[in-house]
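The complex is shown incomplete by one protein chain, all other protein chains being positioned as in the whole.
Letters A and B mark the chains in the order given here, with residues in each chain numbered from 1 onward.
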Amino acid sequence: MRDARPSVTVTFDGEEYDAFAGESVMDAARRLGVPIPSLCYLEGLSLYGGCRVCVVQIAEDHRLRPACATTVAQDMEIKTDTPLLRAHRKAIIEMLFAEGNHVCAVCVSNGKCELQDMAVATGMDHVRFDYQAPQREVDASHPKYVFDPNRCILCTRCVRVCDEIEGAHVWDVAFRGADAELVAELGKPWGESTSCTWCGKCVAVCPTGAMAYQGKAVGEMQHHANVVIRLATARTKGQWLDPEEVG
Amino acid sequence: MAAVIDLHEVADREHEARSRYPWRIKACASTACLSAGAGATVQALEQTIEAADLVLDAVVVPTGCMGLCSRGPLVRVLRRGGDETMYQAVNKEVAIDIVRKHVRNHEIVDTNLLDTNIPFFTSQERVVLANGGVIDPDRIEGYVAHGGYEALRKAITEMAPEQVVEEIRSSGLRGRGGAGYPTGNKWALLAKAEGDQKYVVANGDEGDPGAYMDRTVMEDDPHRLIEGIAIAAYATGASKAYIYVRAEYPRAVERLDRAIRVARRNRLLGRRIMDTDFTLDVEVRIGAGAFVCGEETALLASIEGRRGTPRLRPPYPTERGLWGQPTMINNVETLANVPTIINKGAEWFSSIGTERSPGTKVFALAGDLVNIGLIEVPMGITLRSIVEDIGGGIPDGRSFKAAQTGGPSGGCIPAEFLDTQVDYDSLRQLGSIMGSGGLIVMDDTQSMPDVAKFFMEFCMDESCGKCVPCRAGTVQIHTLLDRIGNGDAVWADLRHLEQLCATVRDTSLCGLGQSAPNPVLSTLQYFGKEYEELLSDEKKEVADA
Partner (left out) sequence: MSETTPQKARVATVWLGGCSGCHMSFLDMDEWLFDLAEVADVVYSPIADVKDFPKDVDVTLIEGAIANEDNRELALQVRENSKLVVSFGDCAVTGNVTALRNPMGDPSEILARVYVESPDLNGIVPSEAGIVPPLLPKVLPVHQLIQVDVYLPGCPPPADRIQEALEGILNDDLPRDRGEAIRFG
C-alpha cells in the first residue's frame, strides 16, 4: 500500500532519504532502518523526551535535538552517529548505570534488557562515575507482578501506557531530582492499588528488569514493548496488526 | 456594575491630601527592611507623632523598597516645599529622635543620616522601581497619583491592539527573566495565534538564591504588574491571566490578591474594563516550591494542577499552552516595564540602555559589597560601575575576585572583565547570563570551586528528575566537586568534570539542566588554577578512557 502523505528529502549521515512531511526524525529513521538509540521513546505512546540518548545533530545549528521530538524538514541534514553524539550517549548510559543499582548478573532481564543493549550499542564498557548505590525497596506486593525500583530508569513508559492505553493511571512519578521515584496510586504498595487492572502493560513495556512477572529467575523475563503498537493502531486506525509483524 | 475609576479625580484628591501635611515620613516597609525591624520603626514613628502632638503636621507612609537594604530600616523625611532627608538603620530609638528632633525642631539626626548624593542613588535609573519608597503599595490611589493606569487607559481607549504590540516591539524590550527574548515578538506571536481562549501568564516564580527583584515589584507595586498584564492581554487578545507566584512569597500573594480585588472594584479588571469591550480576569496561582516551575512549560503544568516538569518544545506555549490554548508567559519585571513604555513611548524607552538591550535592569546586589540591596540601572552600565560605584566596593580592605550573574544558571566573571557592559549579549559572551538579576560579588577569600559546588548543589536539589543528564549528571558533577573540595581528586576527575558538564549542558531537556553547568564551566575557565591546586598529591590514578 502506498502512503499518500507528502514527502520531504532529508539526509541521514550523508545518505539521502525520503521522509514523510510532519513525521519525527525518530519515526523516519526507524522506518528507513537508520539506527538511533532510544530508551523512553516507544511507538504508540506520547512523547516524553526524558532519556536524551536519541539526541541527533542537525547540520544547520550546533544544538543537539532529541530525534523523537524533532520534525523532519525539507533538506534537513541529520547526523545520527558522530564522535560527539557517541560521547554524550555513552555518558548518559553511564549516568543511568551509576544512579540505580543495575546488577545485570542477578537481573530477571539479563540478556533481554534494553539498557544493557544500549551499553553495548554505545560502547560503554565501564562507568567512569561514582555508583550512587541508593537504597530502594522492592515492591513485591502485587500477586502477579514485581516492581524493583533499583532497576528503574524513570523512562515513564509504564506511566504512559497505563494512562494512555489502559486508562487506569496507576503509575506516576513522585518527588524530584535524584529522589524521583515511580509510585503506584500516590505511593501505595502496588498490590494494594485498587485502580490496577492487572493488565500487565506496564510490565510489557518496561525496558529493564524493573517490572517483571512474579517468580522469574535471572534472565527469564521477556518484555514485549511492541504490544503497544498493536493496541495504539487498533485504537487510532481501528485495525489489528498481525502480532507476528510487530514482533 | 461598579463605576469606572476616574483616574484624574483620584490623582487630584491624592495630591491634595498629600499637601495637607507639612511633613511626610516615608518608611520603607518592604520585606528586607521589615526583617530589619521596620515594623517597630513605623509604629514608633506613628506613636511619637501622636505623643508629640504632631498629628496635623506629619504623616507616616509605609512604602516599598528604597533599595539600600543593607542599611535598613530606611526612612525618608519629606518637607513640604521639597526638602528631603534620608535616614538609615532607623530603629525605634532613632525613629523617636527623627520625630522629636527633625520634625519638631528642624534638627537633623546626624548619627543616622544617609547621604543620597552617593553613586548608589545617583547612578541608578528607576523605571520599574519608580514607585519604590514613594507609594503605599496597599493603596491604589498612590499608584494612580503617580500616573498609574493611565497607560492602560491610553492603550484600550486610544490604541488598537496591533499598535500596542508595535509599540512594545519598537521599544526593543527584552524578557527580563533571563533569556532576553524580544517581548514584542512574543506578544505578536500570541496576537497572531488562534484559539478559543488566550492566556497571559506573569512569571513570578523567582527562584535564584538572593534574588528579589520580582518579589519587590509584586509586593511593593502590585498595580504596576496588573496594569502591565492588562495591557499585554489587550494587545494579544487574551481575556484570562494568571500571576504565578512562588509559595515562598506569601506577602506578594496577599498584596496581589488585594490589588486585583481593588482593581476589579474600580473596573480596571473584570468585564468591560473602563467601559470598553475589553474584558480580563486575573488570578494568582501559588507555586509549589520548585525552582523548575520558573521554566515556562513546567510553570504551565503547575498552573494546570499537574506535576511541574518541563515538556518538549515545540509546540511553544504561544501555540499550545494552558489547557492546549495559546499562552504567553512574561516575567514580572518585563511586564512592569510596559505601563511606562506605553506612557512615555517606545522611543523614550529605547533611548535608555544599549541598542540591543534597551531599558533598565533591576539587580539584587549581594555578597561582599559595602552596599547591598536592590538597584535599577540602565543596561550597558559596566560591571565596575555596579561593583565600585553603586556597590561601594569591597569591604574590609579585601579585593574583588568575581561577580556571579544569573544565579545558579549563570557564571562567575573575573576582575579582568569588570569593564564589560552589562547587557544580554556581553554577559553571554563571558560564559554567564543576565539571568533574572541576581548579582553576587565575591572577594578574594572565596574559593571558586566552593562557589561552583554551592550552585551545583542547588541545581541538583532543584532538578525535576525528568531527563537523565540533569537528574543524574548534576549528582555526578556534585560528587566530583565534593571530591575536589576534599582534596581527594586526581587529574582524571577534573577531566571527567569537564566532560560531564558538556553532556549536561548539551543534552538536558530544559534550561535548568542546560545552564546548570555554567557556574562550574565559568569558574573552570577563569579560575582553573584553583581547581588544580586542590588536586591530590597522592600517586593514586584512576582510569581514563
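Following the convention adopted for this analysis, contacts are C-beta pairs under 8 Å (C-beta built on N, C-alpha and C of every residue); 3 or more make two chains touch, one makes a residue touch a chain.
It should be emphasised that the depicted structure is a prediction, and the values quoted were computed from it without experimental measurement.
Those residues of chain A that touch the chain absent from the view are 97, 101, 103-107, 110-111, 113, 116, 119-120, 123-127, 130-131, 133-136, 150, 219.
Keep in mind that, in the parts below, only the chains that are shown with their structure count from here on.
Rounded to whole angstrom, the centroid-to-centroid distance between chain A and chain B, based on C-alpha atoms, equals 40 Å.
By the touch criterion stated above, chain B contacts chain A in their complex at residues 290, 292, 307, 311-312, 314, 460-469, 471-476, 479, 496, 499-500, 502-503, 506-509, 543, 545. Chain A contributes residues 47-53, 55, 63-64, 66, 69, 71, 87-88, 91-92, 95-96, 98-99, 126, 128-130, 132, 153-154, 172-173, 175-180 to its touches with chain B in the complex.
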